[in-house]
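Let me give you the structure first, and then I'll get to my questions.
With one protein chain removed, the remaining protein chains of the complex are shown where they sit.
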Amino acid sequence: MAEEKKEAKIVGFLCNWCSYGGADTAGVSRFKQPTDLRIIRVPCSGRVDPLFVVKALESGADGVLVSGCHPRDCHYSEGNFYARRRLEVLKRFLPFMGIDPNRFEYTWVSASEGQRWQQVVTKFTEQIHNLGPAPKREEKSDR
Amino acid sequence: MVMSMSWFIPENEFDIFVKNLSKKRRLFVPVKENSIVRFVEFKDGIKPYFEKQATSSAKNTIFPQTETLFRFEYKKDPKDLKKFSVEISETIEAPETVVLGTRPCDARGFLVFDKVFLNPKHPDIYYQNRREKSLFITMTCTDPEPTCFCKAVGSSPADSLGSDILITKVKDGFFVETITEKGEKLLNELNLKDGDAYSKEAEKVKDEANEKLESPFDTKGLSADILKLFNTNFWEKELAHCLSCGVCTYLCPTCYCFNITDETSDSEGERIRTWDACMFFHFTLEGSGHNPRPTKAERFRNRVGHKFSYFPDRYDGMIACCGCGRCIKSCPASVDIRKVIIDLKEAANESA
Amino acid sequence: MTDREEKISELIKNELNNVDFFIAYGRGYDPIHVKPLFVYEEKDLDDLVMNIFCVHNNASYLKTVKDKKVGIVVKGCDSRAVVQLIQEGLINRDNLRIIGIPCTGVISIKKLKEKMDISRVTEAKVESDSVIIKTSDEEKRFEKDDLLADKCLWCQYPTPVIYDHLVGETIEPSRPKELEYKIVEEMEKEDLNVRFEYWNKELSRCIRCYACRNVCPMCVCQDQCVMESRNPHWISLKSNITEKVMIQLIHAIHLAGRCVSCGECERVCPMDIPIFKIKQKMNQIVEELFDYKAGIDLEATPPLYTFQVEEAKIKEREW
Partner (left out) sequence: MRIGVFICHCGSNIAGTVDVKKVAEEAKRFPHVVYSTDYMYTCSEPGQLEIQEAIKKEKLDGVVVASCSPRMHENTFRRTVEKAGLNRYMFEMANIREHVSWVGVDKEANTKKAIDLVRMAVAKVTLNQPLFPKSFKVNKNVLVIGGGVAGMQAALDCADGGLKVILVEKNPSIGGKMAKLDKTFPTIDCSICILGPKMVDVGQHENIKLYTYSEIEEISGYVGNYEVKIRKKATYVDWTKCTGCGLCMEKCPSKKAFDPFNEGIAPTTAINIPFPQAIPKKAKIDPNYCRQFIKGKCGVCAKICPVQAIDYEMQDEIVTEKVGAIIVATGYSLFDHTKIKEYGAGKYLDVITSIQYERLLNASGPTSGHILRPSDNKEPKTIVFVACVGSRDKSLGVPYCSNFCCMYIAKQAILTKDHIPDSQSYVFYMDIRAPGKGYEEFVRRAQEEYGVKYIRGRVSRIFKRGDKMVVRGSDTLLGTQVELEADLVVLATGAIAEEGARELAEKLRISYDPYGFYIESHPKLRPVETNTAGVFLAGACQGPKDIPASVGQGSAAASKVLSLFSKDLLESDPQIAHVNEMLCVDCKKCIQTCPYGAIEEKKTPMGKIVASVIETVCQGCGLCTATCPPGAIQLQQFTDNQLLAEVKAFFHA
């Protein structure tokens, strides 16, 4: 990147078996990526309570990414099926509360898809940079 | 107490009065938002609402729902990481504050707070600081509501106890009288018209207001009755429809219970004090997991007992209820504390 | 007592032997305030009422009396909560006696409050499509539809979906279903930042009394709710805006696919925060994605506790 850009606060929840491995694969293959994302390892995308996404956003995240095994490839056979429903509901729900749905994405990356992981990170980071910093909630002074 | 002095504000000058009040101080006024009224900090553009009793009490003005007691930071010795010190910074926030538009019941609520927080042996400095810098301008309740029962607990719609200034609406404007020195000092600053001419009319208004209200129950012997029923199933049946939420306690002008928790992040943190409610399970949950008040029956018993028995027994007979009726009006399950007390007395009588 | 009240009273009298107590409706402190009435013995029935002010969802109490045999008087909307609770295995049908009341709508006290001073109501009655409210100094007549709770305006279940006794005739749904998500759609006309600020403003009034949660028939965690818990420590006890927002998000997410649209959360809010909108948005999403409405089918599974290998309406995210 030529111009100096402030990093966005992006947090990613990645399942251990596929996406975390995919991110490892991307590393092993030296697929360059933006540096904004911080990865939190979870066993399965099914472990990701939508509240983690909400909590991260409320804590000041500019973007939250969840990535798991492709549907039907879950290490625990079913976890990502539940995740898919819960996260889709969340994604549709956020804008009602005034939160830009583009600040949250969920996707599937397998352990072998290093290149795909690179694309996901690059695209999501770009998307968040385009959105700019997330709006802060202002405290009303009338407690 | 000082000799009462009086002033008068014509109806059309009241807005200016409000604005002037806010000039040097933080001013709280009741404001209508959606269908409710609550006390918020006055800013330009805010329209105070004095017509009805506010939905929530004014206790947030000097007893905020959340306050930081102090901040702390762990500091490590860079030479020996095992050595560290905790740096504490106090955070007493007590700006000069005026609260305009309280009702006698609201003002009286703070007397209950005072008993607890201004206990001479160990005063609560946070409360004390704010209390000393706050001033309450109360409005006589010319139109008490059917849910009001301040008379039953020893007050009245024109009670000035706890207020610094009392305002009574008269035909052409507002009759203003000082109750405390603090109040007088403030009013002296404001250049108001003399109010003597209206004092008679104001007295009449007050008398009328007082007459409008009846006392639904007698508190005599109530404390003993509560203790008598302590271990009966009266509470469970009487409060079966209670939802165990915090509406009553959080709207109540006299409920002062709080919780203290630490919130840390990295090496820094703050100790915060937040409102708590005896209607909550967590209120008396012990570290062991045992809870002496496991169900809402015990919790409600505590609420009634505290207000009408334990508190008065401890503090010279002062009832920890100001009869504002907010808990009745806002209760989602229509729990009526007056009825609870009436039923309670009846039950105590029967069991005698 | 009206005929209907007589009938309910009679049914309860007959059922009292079969249950520990009955939850019906009783007189409150004035004619427009009704309270949930717990009937332990016949004399408790003296207070029984059944009228247009019976707003409460009595099913709210079922979660707290799981181990008891309970009788309950429910309206159509309330009955959905009963179905949902049974469906999720949270209560046992065998422990329940249900009196169903076909209902044409209940009054929103908040709407009434917007139209008049309700502090001294002396009498309230319904005459065909009008509601007449008398106070010590006036008498007002309103169109019933102008006062009905929002949920009544799109009600599709005027007759309870589950009951042992039905008091009165079955009522066919006649309200337009299209209105169901109107409050949601109106909100969605606004820009994201307007919505963001809207909720900041509305939710800033929250006093964390948890009435919305405690009244919610589907909030079965109650005392153990994460809104108050320190382990897990999702939120602090602070009364700042982020925690207040979190509280509503927690409620909405935990209710996704389970909310029966009874609207009690909003009704009980002492700060008049329009939180039913949030629930309705969630309900709309669930209906769109899974063709599912909670509290209708005893055999169904809440959609977020199950899955389809191939989801019909969720596009795989391929980027």
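A, B and C label the chains in the order they appear, each numbered from 1.
In this section, a residue touches a chain if its C-beta (ideal position, glycine included) is under 8 Å from a C-beta of that chain, and two chains touch if they have at least 3 such contacts.
Keep in mind the model is a prediction, meaning the values are calculated, not measured.
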Touched by the hidden chain, restricted to displayed chains: A, B, C
Of C:W234, C:F276 or C:F290, the one touching the omitted chain in the full complex: C:W234
Residue among A:K9, A:R92, A:R116 or A:R137 that touches the chain left out of view: A:K9
Contact set of chain B toward the excluded chain (per top definition): 74, 76, 78, 81-82, 265-267, 289
Positions on chain C where the hidden chain makes contact: 88-90, 220-222, 224-226, 229, 231-234, 254, 301, 305-306
Those residues of chain A which, in the complete complex, touch the missing chain: 1, 7, 9, 11, 13, 16-17, 20-21, 23-24, 26-28, 30-35, 38-44, 46-49, 52, 55-56, 59-61, 73, 75-79, 82-83, 86, 118
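Keep this in mind: only the chains that are shown with their structure count from here on.
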Centre-most chain [mean C-alpha coordinates]: C
Geometric centre distance via CA averages, chain C-chain A, whole Å: 35
Where chain A and chain B are represented by their mean Cα positions, the distance between them in whole Å: 46
Between chain B and chain C, centroid-to-centroid distance (C-alpha), Å: 31
Overlap residues in chain B, where contacts from two or more other chains coincide: 38, 64-66
Set of chain A residues in contact with two or more other chains: 140, 142-143
Residue ranges of chain C in contact with chain A within the complex: 184, 187-188, 192-201, 204, 234, 239-242, 245-246, 249-250, 252-253, 256-257, 278, 281-282, 285-286, 288-290, 303-305, 307-309, 311, 314, 316-319
Residues of chain A that touch chain C when the two form their complex: 50-51, 54-55, 58-59, 71-72, 78, 81-82, 84-86, 88-90, 92-93, 95-100, 105-108, 119-120, 123, 135, 137-140, 142-143
Contacting residues of chain C [partner chain B, same complex]: 21, 28-30, 33-38, 40, 56, 60-61, 110, 113-114, 117, 119-120, 205, 207-211, 213-215, 222-224, 228, 230, 236-240, 264, 267-268, 270-274
